[in-house]
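Omission of a single protein chain aside, the complex is shown with its protein chains in their original locations.
In this document, chain identifiers A and B correspond to the written order of the chains, with residue numbering beginning at 1 in each.
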Amino acid sequence: MTALPTQRLESWRYTDLRALNAMSFAEAPAASLPDGLPDIGVPRLVFVNGRFDEAASSALPFARNFAAVDEVSDLPLARINAEHAHDGVTLEIPDGVDAGVVLLVSYANGGALHPRHRVSLGAGAALTLLEVVKGDGVYWHNPVTDIVLAQGASLAHYRLQDESQEAFHLATIRATVAADAAYESFTAVMGAKLSRAEFHVELTGAKAHTHLNAAQLLGGSQHGDFTSVVRHKAPDCSSRQTVKSVLCDSARGVFQGRIEVERVAQKTDGYQMSQALLLSPTAEMDIKPELQIYADDVKCSHGATIGALDEEQVFYLRSRGIPEDTARSMLIRAFLTEALEPVTHEGAHALFEAAIETWWARK
Amino acid sequence: MLEIKNLSARIGDKEILRGVTLSVPDGEIHAIMGPNGAGKSTLSYVLSGRDGYEVTGGEAIYNGQDILALTPEARAAAGIFLAFQYPVELPGVGNANFMRTALNAVKRARGEAELDAVAFLKLARAALKKLSMQDDMLKRNVNVGFSGGEKKRNEVLQMALLQPGLAILDETDSGLDIDALKIVAEGVNALRSETFSALVITHYQRLLDYIVPDKVHVLAAGKIVRSGGPELALELEARGYAGLEAA
């Protein structure tokens, strides 16, 4: 197996995989489907321990069988995935088809899982893909999702990472977005002992757009890393990377974002925003928002804030008679509500809200 | 009835209030005027309990209770309302949710029954109508993306809902055009009653054309240096604050 990256690698400086390296994982065992997996009344595809569960899944006209992976990636985790992948879903939406909503559920309870998912949308096609990952116990989930959007296609990709609190979750999502196409994603990070969601999006045609959004809700000694690289390779494209983190206990949050603008990518509009709330004296947040720009007619900016709640706001609420505890929790909830704004599908929105509610109740 | 006796306060090492004495009987509206840096905003923050201001002496009694030891929310429950000079933006907090939470917290503290969402909405809509404001004010996030005038109107709306016994208006007129000024004034005038009093803090006389005060006090260098009737405001407007410290 290709070695796991170490912190000497600049792109891994904030995430230490030694704990994962120290463990040895067999291939994930077969397991049966637990009760209570989400079902929001839309077509559903189910994976258990990395294997497609046909019985529990809906039949979809545009779903194809898994095909072997043939690539040697520069990204260590994608390379490891390529070496081990033997299952995954392939969704191919033909030109002009709006495929509605598909729910992809992954459940795991042991071993190492390296699923390879592929999503391609033809010209003008549309899809909302809602991914929910859950599990129990110790395991390593290392999924790679490759996305290709043809001209004018539109993919909304919502991910709820709610792995077991003992699990390792290292996801790689790569997308190429053609002219006038849009890739919108939202990731809620709540689970796993150590997790990283790594996005690589290339905007290859004029007026392509992407929005990579995340909310990290971490507690205990959880480590959550959101890393995103958007490469502008064509003019008039826009990109957004926005991450909100709420860190309790000794949790550690990481955001590494990069906007790369190639010489041809004039009129690029790029924006990164990272906001973190540290709710405990031992929480930690590390941010590296990077701009790499080779075109002159661009508008790129980033902003970052780390801190506790704004005391001005707390006082304003209290001056209206709201007790301090209520005021603080109102502000934290508001912070998270804002993070959920990009999730426009009602069913998906409700699912995320419920997950945040559960998380909040546990705190 | 608000009674401030010899109140002194500082920020860090800097003395701002140096013995303010003032009483505002029920049913009266008093204006506090004074030059920049006189301590006007400090007085309003000390009365409403904001952190960072250290009271070094004196007391402030409202309806027989010393309020200086109370938390900001307890003061709100006691009936004190501060209309902010710069209302704070609360991204992600809906205006309706905010006001209902506030109103119910105050009601709970007073041992009154809380309002459900429907009852609250009815109340809020009525208040909006009275103040010539749009219903969408309730759906927006608190003060986020509001114009200067809208923020001040939102303060007046909150005041109308919370029905305070004592309102402190901290330079509410700053940055307002005449129409917005009138709405603010109407909001305050509508609350006028034998059980309502107000401290109107302002730099200019303009607002006092619309909220006619019973008394005018001049605060300079942390002390009340002169008191008088509404005519004092006109005099200040004509002659400025120069020389007041000596008075």
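Criterion: a contact is a pair of C-beta atoms (placed from the backbone, for glycine too) under 8 Å apart; a residue touches a chain by one contact, two chains touch by 3 or more.
In this section, contacts and distances are computed from a predicted model.
Enquirer: Assign the chain not included in the display its UniProt protein name, restricting the answer to "Putative ABC transport system ATP-binding protein", "Dihydroorotase", "ABC transporter permease" or "Fe-S cluster assembly protein SufB".
Expert: Matching the unshown chain against "Putative ABC transport system ATP-binding protein", "Dihydroorotase", "ABC transporter permease" or "Fe-S cluster assembly protein SufB" yields "Fe-S cluster assembly protein SufB".
Enquirer: Can you list the shown chains that the hidden chain touches?
Expert: A
Enquirer: Out of A:221, A:301, A:344 or A:358, which is the one that touches the chain we can't see?
Expert: Going through A:221, A:301, A:344 or A:358 one by one, A:301 is the residue touching the chain not shown.
Enquirer: Which candidate, A:6, A:58, A:292 or A:329, sits in contact with the chain we can't see?
Expert: A:292
Enquirer: With the full complex in mind, choose from A:2, A:73 or A:266 the residue touching the hidden chain.
Expert: Among A:2, A:73 or A:266, only A:266 touches the chain that is not shown.
Enquirer: Touching the hidden chain in the full complex, which residues of subunit A are there? Just list them.
Expert: Residue positions of subunit A that touch the missing chain: 10, 263, 266, 276, 278-308.
Definition applied: only the chains that are shown with their structure count from here on.
Enquirer: Report, in whole Å, the distance between the mean C-alpha point of subunit A and the mean C-alpha point of subunit B.
Expert: 46
Enquirer: Quick check on the complex: what are the subunit B residues that touch subunit A?
Expert: 48-51, 71-73, 75-77, 81-82, 84, 87-93, 98-99, 101-103, 105-106, 109, 141, 158, 162
Enquirer: What does subunit A use to touch subunit B in their complex?
Expert: 311-313, 315-324, 326-327, 330-331, 333-338
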